[in-house]
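Please read through the structure below; I'll follow up with questions.
In this view, the complex is presented without one of its protein chains, the others remaining in place.
And then chain A:
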Amino acid sequence: MSEAVSALSGQTHEGFVTVSEAGLVGMISIRSDLEAKGLAKALKAERLPVPGPRRIETANGRSIAWMSPDELLLICAHDEAPALTDRLAKALAGDHALVVNVSDARAMFTIRGDKADQVVMKLSPADIATLPEGEIRRSRTAQVAAAFWRSGESEISLISFRSVAGYVMGLLEVSAREGSDLF
């Protein structure tokens, strides 16, 4: 097996907050009727809930996010993802559902610091100030799609496609530069 490498190998920049690429993260895309009993059962077996609209729930070291009316994103450890994908795919085999390991197609970033909000505010048209805890917002950062949520106290996690990870890191680095905070 080849060695897994994240998009930017954990690159970190210090500004008025710290922005870093989160390293290897497992992500599994689940597409299904979210009200289906089979889905709830399959996720329950993994001790995971089915999140409500726009919610992201964290349980047992994994997070599960509502991405659209028929899509969930399961965030887990990178090495756990292939086996977890297989188990979920098997559990949902009889349903009209799709489970795909997208770990290597995505990049994740962490913005840490008291003014973490401002870094994203400058890049996205979304209303970050009113973004509640436990809600994932799919929007854009400058010209590329991104999803972000409050993953802890003064911390925002952001997901983008891996192919644009360098661009997103550039955005975050510039947006977080010392002296460029908004208020």
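What we mean here is this: a contact is a pair of C-beta atoms (placed from the backbone, for glycine too) under 8 Å apart; a residue touches a chain by one contact, two chains touch by 3 or more; residues count from 1.
FYI, contacts and distances are computed from a predicted model.
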item	value
Complex member absent from the view - protein name from UniProt, among "ABC-2 type transport system ATP-binding protein", "NADH-quinone oxidoreductase subunit NuoB", "Sarcosine oxidase subunit delta" or "Sugar ABC transporter permease"	"Sarcosine oxidase subunit delta"
Per the touch definition above, residue among A:Thr12, A:Ser68, A:Ser154 or A:Ser180 touching the missing chain	A:Ser68
Identified contact with the non-displayed chain, of A:Ala36, A:Ala89, A:Val102 or A:Ala126	A:Ala126
Touch criterion as defined above, residue of A:Ala4, A:Ala145 or A:Leu182 at the omitted chain	A:Ala145
Touching residues (missing chain, whole complex) on chain A	53-54, 67-69, 71, 125-127, 137-140, 145
